[in-house]
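Shown here: the complex without one of its protein chains, the others still in place.
Order of writing sets the chain letters: A, B and C. Residues in each chain are counted from 1.
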Amino acid sequence: MRFAVGMPDAMLLVARNLSRTFRGRGLLRRGGDVRALRQVSFSLAKNQTLGIVGESGSGKSTLLRAILRLTPYDSGSLAFDGAEIATLSGAALKDLRRRVQPVFQDPYATFNPRFSIGSSIALGFELLGEHRRQDIREEVRRLLDDVGLDPDLERTLPHELSGGQRQRAAIARALAVRPDLLLLDEPTSALDVSVQAQVLNLFKDLRRRYGFSLILVTHDLPVVGFMCDHLLVMKSGEVVERGATANVIGNPVSAYTRALIRSAPEVSGKKTQPVARQ
Amino acid sequence: MTDHGHAGEGLLEVEGLTIVLRHRHRPPATIARDVSLRVNAGEIVGLIGESGSGKTMTAKSLIGLLPDRMEVVSGHARFRGRDLLHGGDPARVRGRDIALIPQDALHALNPVKTIGWQVGEPLQVHGGLRQRRIATVVGDLLERVHIPDARRRAVDYPHQFSGGMQQRALTAMALSMEPPLILADEPTTALDVTIQAEIIDLIGELRDATGASFLFISHDLALVSSFCDRIYVMYAGEIVESGTRDAIFSHTRHPYTRALIGAAPRLAGNPERLPTIPGRIPQPHEEIRGCRFRERCPEAGAACGEAPRLDTADGDHAFRCWYA
Amino acid sequence: MIRWLNWRRYGLVTVTLPVVALVFLAAALAPVIAPYDPFELDVLVMLQGPGADHLLGTDELGRDILSRVIHASRVSIVVGLVAVAIGASGGVLIGVLAAHFGGAVDSVLMRFMEIVFCFPAILLAVILMANLGTSVLNAMLAIGIIFIPGFARLTRAVAQTVQRQPFLEAAICLGVGPLRLVTREILPNVIGPVLVEAAVAFSYAVLLESALSFLGLGAQPPEPSWGNMINTGRGFIDQAPWISLAPGAALFVTVFSFNLLGDGLRDVLDPRLHD
Partner (left out) sequence: MLALVFWRLASFIPTLIVASAILFVAVNVVPGSAALSALGIHATPQALKRFEHQHGLDRPLAVQYVEWAGKALQGDFGTSFQNAVPVGPEVRKRIPVTLQLAGMAFVVAIVLAIPLGVLAGFRHQTGADGVVTTLATLFGSTPNFWLATLLIWFFSLQLGWLPTGGYIGFAEDPAGNLERMLLPCIALGVVSSGLLIRIMRTAVIEVMSSNFIETARSKGVGDLRLVSFHVLRNALIPFFTVSAVEFGFLVGSVVIIEDVFRIPGIGSLVLVGIINRDYPVLLAAAMTVTVIVLVVNLIVDLAAQVIDPRQVRTGHGS
């Protein structure tokens, strides 16, 4: 199913038959191989939002790390704005680093514990190199305000903030370099429901304001239902289903997607159905 | 069904329970305040709250597992009419009368002991069973929680089990003394959603088979909406609303509960923006005059300067709000 | 804007710092505060017990023990400082390199460090001293070399932990270059544990130097060092136990307070611990 309509040049990210196998370790190496990605294909148009859903071991994190070029892939192609990610170097790699920004699951661990929040966010502006030193502080404060944090929090250390505040700060840091694509790795699964709602709304607001594309990796189908136009369901390294979110959820084709939908808890008093027992 | 001989009275009755955290340099902080709840025989009761709401400590206080600097300063907790908090050795109650299914299955299991040994440990501690008898019982327990090839896998170590299987083993462990009450502390939080659904299903099945009651502690309102008979919602150390599942979800009274239900995204039909609760949960040491939700409440009015009591409206449905 | 210290947890440091400062002060001002010339012989007061004239008594040649103990602190302090400097700079460099490059570089470097680390330190020091020649300078060198593997292991372990942290990946994804990654993200997190280790290593260096001097392989008589004074005192332990007791006590107090300082630093330098 092709869901990325539009001109080919409007494609921000295209994956074709992407594969990655982790070799098992050990002397005899019998059967230890894990095929994290098997022939994964999808594309993401500019200004689109894509949710990648899967449970542990589905390969969704490996895919995300491949896009960030934190891990290589064995075969297939993965192109960002027409350039193969694996072959980027020098200025082109620097460009990728700026244009694609992650927001990770555990907001605490993504901050260097020795630096203040403001200083961690300022780093992005320094790397961008478009601001004079004395202006950076003002930019940091403006950005903190944008993500709904008190600008005076710039001086606090990561451990002094709450989980929701840290995740907002992490978003501010990612936005400092004005990325074209934001990769969110379970960005709210460590947060309470009420804080999750705030952060998810924030993503929507910021997207309108900053105009970035977005890939959201999660195990939580309702979050994708709220956030994303398109959906990719992964299981054991394979794409089992993809399409417009409303279509997939309303009319799932694969048994696994149906199981995921059945298991997803929703406030309604409806009973969750267990999938067939192993 | 377990017959406990106190007709009309709950299996577990908690009344006015208040837990404080003592500080060396600061005045004590109130972790749970005037908490009252009841679990009837054969019921699955949900205790819901976001982090810091005091739900876990409320449950832990019942079996004497509060951390060092926390203590119960007032209130009662009666189990089958017997006082749990004052006098009596909590170690004698634990595992035998009230068992715990902990969260984070992998870390909740001792890595150097076999699954079977750990599942059978309550029998070693409480029961006067012979070694061979214990092995048989453990095999039965593991089968009951649907661990495939149960008898053979009893000699495996925790790391050889998958997350779902570990959680099943912990459930078997809680069942071993056939306790009338089982506290389940976010038992599915670390699991994939499909596995989570399996464990929830298992709990329902075990309740039907053994007649045991469950106090299911969770941060996930959506999750408990599917299977709990009655639900208590906690906010900042207080119970703000309680009632049957239907009452809580179909006739929601408290603004916090309503906000919490609205804040969870749905599979489909979501609004453009999720309704949110402004601000953040007050810290236990913060002094708040009046209703603890007032600052964040869209419906707050003049009366909220005075703390509302937990009022029972119709039958079992209670809420802590002047305007509900 | 790095925040290093968490002064809410300074208890142990405030207790031990004065003692440590006192030891350093004694070493720096030895000629001023020592009541006697440490080399001055006085046959009239040989093996005299502690008293008003000689607070800690005299040795077999009538030299003032207190003055010798004060002067001996210089050897210990200098050896400790230089040895720790050698060990820490060498070890941190190797550790960061190993963690940064990984793969074969890491394997070879760390395997080698591992083997040296397993070596009984004193044995290695004794052999090195015997062959380099017995002098204070060589003691610093030998002890410093022995410290390298410990610092290297520690640095590599911390650096590797840091490298696995999401904040490092966040920095990489921002486009932070390799050099800046090491200096901004890794080193600041390495320095805390290295400082703690340095305090403990200092106390260990003082111990090792004394052990070498005790065996006659460190500072050479008549130059006083706590080790050779204890050794000398052994011969007169029955008549004049103070000859061994005084330098031993000085050595013990120094080592003890530096160990405590290490503990205190551990508390103070951890950004995550708070009351």
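The working rule: contacts are C-beta pairs under 8 Å (C-beta built on N, C-alpha and C of every residue); 3 or more make two chains touch, one makes a residue touch a chain.
Source: prediction; values computed, not measured.
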{"item": "Touching the absent chain when the full complex is considered, from B:Glu15, B:Asp104, B:Glu143 or B:Glu178", "value": "B:Asp104"}
{"item": "Candidate in contact with the missing chain, chosen from B:Arg33, B:Lys55, B:Arg78 or B:Arg153", "value": "B:Arg153"}
{"item": "Selected from B:Ile19, B:Ile44, B:Met70 or B:Met173 as touching the chain missing from the view", "value": "B:Met173"}
{"item": "Residue among B:Ile31, B:Ile48, B:Ile63 or B:Ile134 touching the omitted chain", "value": "B:Ile63"}
{"item": "Touch list for chain B against the chain that is not drawn", "value": "63, 65, 68, 91-96, 99-100, 102, 104, 107-113, 121-122, 125-126, 149, 153, 156-157, 159-162, 165, 170, 173"}
{"item": "Residues from chain C at the interface with the omitted partner, ascending", "value": "111-112, 114-124, 126-128, 130-133, 203, 207, 210-211, 214-215, 217, 227, 230-231, 233-234, 237-238, 241, 244-245, 248, 251-252, 255-256, 259-260, 263"}
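Here is the rule we go by: only the chains that are shown with their structure count from here on.
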{"item": "Approximate Å spacing (C-alpha centroids) for the pair chain A, chain C", "value": "48"}
{"item": "Whole-Å gap between the CA centroids of chain A and chain B", "value": "33"}
{"item": "CA centroid of chain B to CA centroid of chain C, Å", "value": "53"}
{"item": "Interface residues, chain B side, partner chain A - complex", "value": "50-51, 146, 148, 163, 192-198, 200-201, 219-223, 225-227, 245-246, 249-250, 259-261, 263-268, 270, 272-277, 280-281"}
{"item": "Residues of chain A defined as touching chain B within the complex", "value": "55-56, 162-164, 192-198, 200-201, 204, 219-223, 225-227, 246, 249-250, 259-275, 277-278"}
{"item": "Touching residues (chain side chain A, partner chain C) in the complex", "value": "68, 70, 94, 97-98, 100-102, 104, 106, 109-116, 118-119, 123-124, 127, 155, 157, 159, 170, 173, 176-177"}
